[in-house]
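Just one protein chain is left out here, and the rest sit where they should.
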Amino acid sequence: MELLKALCACHAPSGSERPLRDFLLHYIQTHVPKWKVQPTLVYGDEWQDNLMLVFGKPRTAVLAHMDSVGFTVRYQNQLVPIGGPEVKSGYTLVGQDALGPIECTLEVNEEGYLFYQFPRAIQRGTSLTFKPDFRETKSYVQSCYLDNRLGIYNALQLAETLEDGIIAFSTWEEHGGGSVPQIAKWMVETYGVRQALISDITWVTDGVFHGKGVVVSLRDRNIPRKVYLDKIIALATESGFPFQLEVEAHGSSDGRELHQSPYPIDWCFVGAPEDHVHSPDEKVHKADIKAMLGLYQYLMKHL
Amino acid sequence: MELLKALCACHAPSGSERPLRDFLLHYIQTHVPKWKVQPTLVYGDEWQDNLMLVFGKPRTAVLAHMDSVGFTVRYQNQLVPIGGPEVKSGYTLVGQDALGPIECTLEVNEEGYLFYQFPRAIQRGTSLTFKPDFRETKSYVQSCYLDNRLGIYNALQLAETLEDGIIAFSTWEEHGGGSVPQIAKWMVETYGVRQALISDITWVTDGVFHGKGVVVSLRDRNIPRKVYLDKIIALATESGFPFQLEVEAHGSSDGRELHQSPYPIDWCFVGAPEDHVHSPDEKVHKADIKAMLGLYQYLMKHL
Partner (left out) sequence: MELLKALCACHAPSGSERPLRDFLLHYIQTHVPKWKVQPTLVYGDEWQDNLMLVFGKPRTAVLAHMDSVGFTVRYQNQLVPIGGPEVKSGYTLVGQDALGPIECTLEVNEEGYLFYQFPRAIQRGTSLTFKPDFRETKSYVQSCYLDNRLGIYNALQLAETLEDGIIAFSTWEEHGGGSVPQIAKWMVETYGVRQALISDITWVTDGVFHGKGVVVSLRDRNIPRKVYLDKIIALATESGFPFQLEVEAHGSSDGRELHQSPYPIDWCFVGAPEDHVHSPDEKVHKADIKAMLGLYQYLMKHL
């Protein structure tokens, strides 16, 4: 859980993913000798802040976004949201500008506009994120940014034994996307990979519960192809790991950009459910994290 | 009209187009010997559920979407719309899950939420569509899903005598698209085709009437290039077939994805107008269907 805790504490809202990419690069370079298969690492300026790992002869890609929701400092103490953070007066936000580290307080006025309270003006364009407060009990983990540091954690655990597949750490997911189209082009044109799993976190709802297993989402704002969903459900059933089916009208993921790309990529969102979404108190059941990893290992072998 | 009736009865909401693709494949393979030119058929898993026909040396592509609006079963009797279906308590919906065929009743509550009434729970993720009820009078046809089974019907009639052109049967149009980007890439890169017509159904409005001819849409949410529209209008006038001009602020079609693609494809929506859009009672005048086919035949020859 130390890895997850460190991931959740990394300041990397949409557009500022570089620190998390560098954290991952360092982690991977340190741990890769113990992995079953040595992946090829793909990254660099011609990839902006994306990072990809290619294992063996890939048939399926796992996408996990690095960025989190947050806030951009405007002027006159105003804040502008990055993605859709939960907002409540009193939340503590952290960041850094040229004058030093920042720990300030979020204020939401009656019309819903956002401000910060801090003894000095913060430089325009500075990004702020929730102050990390990682909590763990026997059954649960709770922290800001389990969405999607848990999806990344899952991908890193999966990497340890993965034989064939792509793991792609993407950017900008919380704020309208922008990096997945390049990943889609590359995975199809270079490797012929046309199957994808979205390693991300979804919501506890009136039909999806803590501790009942990983969620296989049959649709959100976008609708995956039935032919592919049927295959995933059959394998999930076969796998023996507990899973729940979700059907949503709204919400979206890196799957949306795969869907809209000019490549015939089938995709499905598979991830643990959480409570208190996009707040400093995101909460996930440990059994669902375990089921998530188990199902990913099974799917990557049999898809 | 038997063909149109069969098309309208096919269960193929967005994401579940495979049955209609298979129906079309079978129809085409049966009828193609009588067609003037033998097209190349393009389809298969690397095309998801799309199906394309290439005739002679194509200069223009006709796009007709296969999918319809519908509903996805959630839990606790809830339904989530696929695309934008007209909803009214009492509509009969049909589908199938692992437990057998389903014929249930749509219920809309006061807040606009959707439910089904059926003696048993329907499996999560099951798709439902309006129960077919095809009606024909001397002047009109009426059925669910004339949008866009009539656009497909038009394309199949056109295919009988088409010498040069592409006909593409696309997917997901009613629910945000996703398949046209691949078709755009292919038609430009493989055939250099940069002209398109959208064979789809539009609305009867306060300026567009039943029986007054096929509609040439000068804009909807997207605005085609004037240079191309001028060409279409000149040819339509020359053709002698009755047509009406439409100007809309809203609405969209497969043209949107051609427009936004990284290829310089000019496009124009050309299709018959209907009443009672996206309901079980879509209604089109037969004279407009005839004008639609006539204008397509003329445009495909002269564009």
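List of remarks:
Lettered A and B in written order, each chain numbered from 1.
The criterion applied here is as follows: a residue touches a chain if its C-beta (ideal position, glycine included) is under 8 Å from a C-beta of that chain, and two chains touch if they have at least 3 such contacts.
Computed from a predicted model, the values in this text were never measured in an experiment.
Checked against the full complex, the one of A:Y91, A:F134, A:W172 or A:Y228 touching the unshown chain is A:W172. Interface note: of A:P181, A:G207, A:G251 or A:G294, the residue touching the hidden chain in the full complex is A:P181.
Note that of A:Q48, A:T161, A:S252 or A:Q297, the residue touching the chain absent from this view is A:Q48. Of the candidate positions B:L229, B:V270 or B:I289, contact with the hidden chain is made by B:L229. By the touch definition given at the top, subunit B reaches the unshown chain through residues 194, 206-207, 218-219, 221-227, 229, 245-249, 259-264, 266.
Think of the hidden chain as still there; on subunit A it touches residues 14-16, 18, 45-49, 72-76, 80-82, 124-125, 127, 172, 175-178, 181-182, 184-185, 261.
Methods note: only the chains that are shown with their structure count from here on.
Subunit B is reached from subunit A by a rotation of 120°, derived from superposing Cα atoms (nearest 5).
Here the CA centre of subunit A is 36 Å from the CA centre of subunit B.
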